[in-house]
Every structure is written in C-alpha cells, then in structure tokens.
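Of the protein chains in this complex, all but one are displayed in their positions.
Order of writing sets the chain letters: A and B. Residues in each chain are counted from 1.
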Amino acid sequence: MEFTGAHILSINQFERADIERIFAVADSMEPYALRRKVTRVLEGAILGNMFFEPSTRTRVSFGAAFNLLGGEVRETTGFESSAIAKGESLYDTARVLSGYSDVICMRHPMSGSVAEFAEASRVPVLNGGDGSNEHPTQALLDLYTIRQELFDKGRNIDGLRIAMIGDLKHGRTVHSLCKLLCLFNNIQVTLVSPNELAMPENVVDMLREAGHEVIISDDLTRGISSVDIAYSTRIQEERFSSKDEADLYRGRFRLNQSIYTKFCEPNTVIMHPLPRDSREDANELDNDLNQNPNLAIFRQADNGVLVRMALFALVLDVVDQVDKYSRDVNWYSGR
Amino acid sequence: MEFTGAHILSINQFERADIERIFAVADSMEPYALRRKVTRVLEGAILGNMFFEPSTRTRVSFGAAFNLLGGEVRETTGFESSAIAKGESLYDTARVLSGYSDVICMRHPMSGSVAEFAEASRVPVLNGGDGSNEHPTQALLDLYTIRQELFDKGRNIDGLRIAMIGDLKHGRTVHSLCKLLCLFNNIQVTLVSPNELAMPENVVDMLREAGHEVIISDDLTRGISSVDIAYSTRIQEERFSSKDEADLYRGRFRLNQSIYTKFCEPNTVIMHPLPRDSREDANELDNDLNQNPNLAIFRQADNGVLVRMALFALVLDVVDQVDKYSRDVNWYSGR
Partner (left out) sequence: MEFTGAHILSINQFERADIERIFAVADSMEPYALRRKVTRVLEGAILGNMFFEPSTRTRVSFGAAFNLLGGEVRETTGFESSAIAKGESLYDTARVLSGYSDVICMRHPMSGSVAEFAEASRVPVLNGGDGSNEHPTQALLDLYTIRQELFDKGRNIDGLRIAMIGDLKHGRTVHSLCKLLCLFNNIQVTLVSPNELAMPENVVDMLREAGHEVIISDDLTRGISSVDIAYSTRIQEERFSSKDEADLYRGRFRLNQSIYTKFCEPNTVIMHPLPRDSREDANELDNDLNQNPNLAIFRQADNGVLVRMALFALVLDVVDQVDKYSRDVNWYSGR
C-alpha cells in the first residue's frame, strides 16, 4: 500500500510487504524511544488525539509516540456528549476537527465510526479502536513483539508456534492477531479456552485456509508445552451478561512460574495484551512471573510506541528525515 | 485599541480599525494554518487553556492556534468542582493560574466570570465564552468568514446583504455578529425566524441606528432570495423549558440543495456557527449541501484558527516576528 497520506483503519489493509515495511521503520525508531537520541522531525506538526472513549494507555502511547517525533498533541478524552446531543453528525465532527491538526488518532465506542470519520477527514486518521471492531495498532504491536522476541532466538514469524489462551471468543486482539498471521507461512496455532469461549469458527477457518495448523484444546498445560509464544488474555467481564457468568471462567487458565517451569519449553515467551487481571480470583498471569526474563508483556507495551511512531512517520512521509533532525539526548535516562 | 498585553473579553472593545487590524494579521497566518510554513515564534510560551465548561471544538481550536505559533498548551477541561467547593474565589483562581502561563484562554459557564477573572489575572485573558454573555472569537471568525467569502467575489463587508435564519432569540452568535456589523456601512439584514424566536428588539434597534436596513420575515424562501450570505442557526434546545417546546420550532427553516437552487442567487454563501443539527427532525442545513462549493461552514471553522492565531500574536506582540521564526513544512500535508 501507499502509506503517505493514508488512513490506518484496519489490519485488512495490509499485505505482508506492508507489515514488513512498518516493522522496519519501527526498528529504526528504537534509539528515539530508548532516549539515546532525540528527533525533531515533526516539530510544528499537530496530532489530534481524539479519544471519545477512555483508554489511558493507548492514548498516552499515541501521544508519546508523536512527541518523540517532535510534534505537538491536542487531545480530547471522554465522550462528546455536547455535540452529539446537539445532533452533530460524524461527518461534521470530522470536517471540523481535521482542520486543527496534521493527523488524527481516534478511538470511538461505535463500531465502524472511525472509518466513517476518516472518510470526511482532511488529514490521515489512525484507528485507535472502534468498539468491538478494530484496533489495528494493537495487532501490529503484538506481531512486532513476536518478531522481536523470536529474532533474538534466530527465528522469525514464519514457522511460529503460538498458543492463545483464555477468552478467545471476546478477545478482539487475538482475532486481529490471527488475521495478521495469515500473511505469514507455516504457523502452528494452539487455541486454549473453555468450550464456551472458543475462538469463532470464521477465524479458525481463516487460519486453516492460510495453510496454518490449528490445534483446539481446553488443557492449558498441554497447550503451552511446545510453543514459542504463550499469549494469555483476560476474561472480558464487560462482554458477559453478568459478573456471575464471567466468574464461571475467571481463573480457569492461570499461568505461573511453577507451571511455566514444569510444562513450557525453555525460553517460551509470555505475552498478554494488558491489562492483566491481577486479582486473586483471576490472575491469568501470576505476579511470580514478573522476574521471568521471558515475560514480554511490558516490552510488548513499549513496542506500541515504536509501531505508532512508525505509522506516524509513514503516513506523514518523514521516514527518511527522522535521523536528519536528530541529536543526542542531554538529560539523564535510566533506560 | 492597544493590543499588546490586552484582555480580549468582548466585541464591544473593538472599533472598525481594530477589526481590520485583526483580520489583516489573520490573513498573514494562512500559510501556517495551511501547513505551507511552520513558525516557532512563541516557542517557550505557555497558553493556559482553561475550559471550566466543555467545548471540544473551541478548546482544540485555541490550543491548535497556539501550537501553530510554536507555543505549548496546559489545559483544564470540565468544571472545577474541588476548588469551588473549598470556597476559592475567582480572584484567587486567577492570581494562581496566571502564574503558570503567558496568556490564558478561559471558558466558564457564568456570565461575566471571564471579565472578573481577567481583572485579577497577571497575563492577558481571551474570553472563550462566558455563559450566555460573550464569545468574541466566534463573532470575529464569523465576520472574517463573511469578508473572505465576499472578497473572492470582489466585494467587502460594506454593502453586505445577509439573512440570519432560525433561533434568533437565543443565538448568542447572531447577536454578536449584528453588533460587529454596526461598525460597517450600508448593510441589509434579513431576519428569518418564527415570531416567538425573533431577534431581540434592542439588537434590531442597534442595527437600524447604525443605518442598516433590517427586514423581518418568517418566510425562508423569500428571506434568502436576494442575499450574499445565508447564515443559518440551530434551535437552541437547551435554552427552552422543554424538548417539546423546542420541537415546535425544529425543522421550520430547512435549507437544502433544491431550495437553494430554486430561491438563492447563484453563489449565495451558506454559513452556520456549528454544530449543525443533522437529525432528521431538525436538519437546518441538509447534508445534500455538502458538495455545494458555497457551503462555507467548514471554512468558517477553519477561520477560527486564523483569528485565534491573530489574537495571540497581537496580545503577545509578535506579529512582526512570525515570519522571522518560520521555515518550510517538511512533512506530508494533504491540504
């Protein structure tokens, strides 16, 4: 795809070459994210960071990514009750807000709203999550993390063996990740969930059509025994009809250090889209894993900044200029 | 008036020469707002963008305007329940907050509050709307838009023919616009509203005392038949005692493409202070006008950035330095 000026709305936009392009650019952002260097390439540019639904992590990650490229951020958080109550259409909102910035990141509770917004926008729009529909930067940072973690072991995404664990029915992130995996070759996907929270049929079919091996299981220890990546997810309580119903499943697939040691291959990487539920009755990833160097969940969150920097640089066409506007960091950085 | 260090509280402050000065400076801001150039003239300066009442558009417009001049924005949104509950006076709030910034933009639900705040402030204050009282930058951007739209047709504000349509009783923007028009010559104002939502007498008198021709009508098609500008407004439901009462008037004066084609002179410009109510039962400006090049409502919103940049540059006395601190834009801009 042509990135310059493009909207980033869905992972369906991407072919394998696009993913590889994004990841190569993300790699080049590392010195800036790690504060070894500062770049001012987007000095004077404005990101409209429009979060019509709260999400501290995603919002701050997008904003920090833009700041790290030298740009400014104008922000909205929370639902736009006033203008909606006055009957403003998404078209009008988009026409107006896109006059204030060079690029927009938008999160909105309504499925499809970000694409509708983008159609009327005069500047590139990045989907920061539209209801249960899409959250493409999460899928990209997940896949980028897999690539990084495997790379250190001399491997790559082709040939990956991954287990996805937990609420596979409601987890938007695992659906998207499966879609992206279809762009790669020879992958073994083990799906570990209670029967009632199984991965939707269409996702399973899609994986198989891509030539991947799919193993369906409700046994955690067997599921994680021969994989490169164990991708755990949270029971999405808010999608159940009641807390009691969610409680039926909560804590069913807990991974902790002793299970890890006993059942996983050495150096199996643990991922999670976060937040992980650390309450006693859930605790899908126990805190005793915090010192395990293969717990990649915070590297995963960090990678979100790299991927978002990459997307900004691509749609605003400054990839080749980032280093030109760079200098060394002159303050203390513990990283 | 002397702009340097001044508060911008009310359109009553302005004489015609002041308006012309603001508009000339706004013109000079266009290359920056259109991202042909970047200026860093206010690099290091801080705007305190204090919105004690929500207003995404106005707030972001002020913030973006300040960013476009190179400055930083510290922001507050929503009502300050805590300090008020603790009995803090507006005087104290102003003394404290004005210590944190170089200029303040303030919106507050209470009529007169911004002027009271400004009196105690140690930095210039721009009124971003104080209840039903004043919203001077809206009036300025409306008039600036009229001037721009007429200019392209070889005309200017003197001699203007304008129709104002809708809820003329509650619409703060049309009241302010009429006041500003009194600084100009030979204007014909057609006021189209239901009888019960007529323009207040004192505004009509003021227009007539300024030598302008005022036509009062409740017939949309006749009202818009011989004007340069058709300025439509929303039924301000929130000012009625009930939704039912507002419903009596909603949708009474709908302008759409077929009415436009049938009754308007060619190239009649359509304006609206936004948000326009696009719900079916209101729809004062139909979506089928969106492709009409004379629909100026989004140019109007864009002009808000120019006018606010101009005011910041004037009160902080950097008009003559804006270009000195400029350079070309180095990223993609679709504008």
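Miscellaneous remarks
In the analysis below, a residue touches a chain if its C-beta (ideal position, glycine included) is under 8 Å from a C-beta of that chain, and two chains touch if they have at least 3 such contacts.
Only a predicted model underlies this, so the values are computations on that prediction, with no experimental measurement involved.
Residue-wise, the contact with the chain that is not shown comes from A:S333, picked out of A:N195, A:S241 or A:S333.
Across A:V174, A:V305 or A:V322, the residue that sits in touch with the chain not pictured is A:V305. Listed residues B:I8, B:A45 or B:V329: the one in touch with the omitted chain is B:A45. On the side of chain B, the interface with the absent chain consists of residues 4-5, 41-46, 48, 72, 74-77, 80-83, 86-89, 91-92, 95-97, 99-102, 122-124, 315-318, 321, using the contact rule stated above. Counting over the whole complex, chain A has residues 35, 38-40, 54-57, 60-61, 63-64, 67-68, 70, 72-73, 75, 77, 234, 237, 274-279, 282, 287, 290, 297-298, 301-302, 305, 329-335 touching the chain that is not drawn.
Definition applied: only the chains that are shown with their structure count from here on.
Each chain gets a centre from the mean of its Cα atoms; for chain A and chain B, those two points are 40 Å apart.
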